[in-house]
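A protein chain is absent from this complex, but the other protein chains hold their places.
So that you can tell them apart, the chains are marked A and B in the order they are listed, and the count of residues begins at 1 in each.
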Amino acid sequence: MCGNEALAEAAIIAGVDAYFGYPITPQNEISAYMSRRMPEEGRVFVQSESELAAINMVFGASATGKRAMTTSSSPGISLMQEGISYLAGAELPSVIVNVMRGGPGLGNIAPSQGDYFQATRGGGHGDYRTIVFGPSTVQELVDCMSLAFDLADQYRMSVVVLADGILGQMMEPIVFNKKPRRSLPPKDWALTGAKERPQNIVRSLWLPEGSLEKHNYKLQAKYEQIQKDEVLCEQYEVDDAEIVVIAYGVAARIVRSAVNKARKEGIKAGWIRPITLWPFPSEQIAKAADELRILLVVEMSLGQMIEDVKLAVAGKVPVVFYGRPGGGVPTVDQTLQRIKQFTIPTKRQEE
Amino acid sequence: MTRAPSDDSYEEIIIAGFGGQGILLAGRLLAQTAMKRGLEVTYMPSYGAEVRGGTANCMVIIADEPIASPVVDRPDSLIVMNKASLNKFASRLKAGGLLVMNSSLIDIEPQLDNTIEIIAVPADKIAVELGNQKAANMVALGAYLQKRGILSPDAAVACLAETIAKRYHKTLPVNTEALHRGAEFAKDSG
Partner (left out) sequence: MKTVFARTPTLKDCPTHYCPGCGHGIAHRLIAETIDELDIHGRTIGIAPVGCAVLAYNYLDVDMVEVAHGRAPAVATGMKRTNPDKIIFSYQGDGDLAAIGTGEIIHAAHRGEQITVIFINNAVFGMTGGQMAPTTMLGQVTATTQQGRDAINEGYPLQVSELLALLPGAIYVERCALSSPAQIRKAKKAIKHAFELQVSGAQGLSLVELLSSCPVYWRMTPVKAMEWIEKEMTKVFPLGQLKNVTCAP
């Protein structure tokens, strides 16, 4: 079972009622798997005519209180941005998986992390956020699906799972854990028919003067709560490190190998791995910057997350970068070389 | 938490050839066999437009500890099924590594570091003898398993049925035989 199929099964275990999607490489295993499994479970699968339609089918199912999801890859996610903005405005829960590929444009089908900005800044028009996960193993990809559905329902918003071609295609041993759902608020806003209750309206339109501003403040309060409560990140050997490498997703695995090698060579290196990309673990990274050390950001792009790292450390320590765009995957040796390049000069100075 | 990799516990393999040679199947069987043995494993296929013809490769890592990067830069072992793959990947082999090459389709003597062990197995020829040329991948894999000794060819045979799609299960006997013939070849070649 590859990562794509594993996440699909995890979504089924998490209780997804409906899957809508349009084919695009490298995530086609998901819709193929869903087309077989969802009907087996008596749930809904529809291959849509476009990503635009797919996200709006998600909108429709979600508006009636059902758990709905879609998956795509970078160009398709761009097409969905209109719908994601409307979901945010209408405060509808949804889970969206982006198995990222190289861009811009049609780009290529190789693994990439070029959609970080799009995912963590909202992506579509208007003042909004989505919760974003950046899992780095197939197991984590599987585990974050149930959390994604819970968070979507709890906060009534979209949760984006940012994977990439490697994670989607690779296989490694996994265990499906059925986690208990969080205790979630009732969906009393859902469109289920106005029977013995007043009409429910789901909308993103706020015309009367001041009403949209008020709505935006309401969304903002929710986003602030999420930033307080839902940050996930992992760190390793940061305390004594003179260089801390920051990476997410598959890039973080490459970093892990490089840091292990660096430690074996006596270099005091550590890493921080954001698991939620929004909310971003700014506090954890700022804390690492309290000690004078260098932060190296490694990405499969020309530098997107690095902006959040720089915001977090506010100029306190140098932040350097190594990354490759367009489907280029940073290698362990190259990463190790950068770690050495940025640590050895400081050592010399001390000597 | 991940421990630092010690070289002896990490086996990084690249399997490469052209599309249709069963490269990905050989990789999946290797990964499945390792998983059944309780080892940590990652399997990463090349994907995309390479379904038929073109090049296909996959990267497998087998370890007794959690695997960090699933991407193989410098393999310990390389199985190549055609000349293009040999040319592409041979220079990436680690010193002291193992090269298993399909001598039926590779008529050149690779110029490599002399610490690298080479097994030239006529995989296609043996597979044709067995009555199914498509089993050449299993001949090469059998030779690799025998030579490397991390997993036994018999363990791979035991995983065939769960790795191969049910509609191809009529090929189980020939694949089993191919794994054995590859292993015997490696044994005989010392």
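The rule is simple: a residue touches a chain if its C-beta (ideal position, glycine included) is under 8 Å from a C-beta of that chain, and two chains touch if they have at least 3 such contacts.
Predicted, not measured: the structure shown is a model, and the values here were computed from it.
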Touched by the hidden chain, restricted to displayed chains: A
Option touching the unshown chain, where A:106, A:184, A:205 or A:314 are the choices: A:205
Option touching the unshown chain, where A:61, A:77, A:219 or A:317 are the choices: A:61
Of A:12, A:30, A:46 or A:157, the residue in touch with the unshown chain: A:46
Where the unshown chain meets subunit A, residue by residue: 17-18, 20, 44, 46, 48-50, 52-54, 56-64, 66, 68, 82-83, 86, 90, 191-196, 199-205, 207
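Here is the rule we use: only the chains that are shown with their structure count from here on.
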Subunit B partner contacts - residues on subunit A that touch it in the complex: 2, 25-26, 109, 165-166, 169-173, 236, 250, 253-254, 256-257, 260-261, 263-264, 329, 331-333
Touching residues (chain side subunit B, partner subunit A) in the complex: 1-5, 28, 31, 35, 40-45, 47-49, 67-71, 73-74
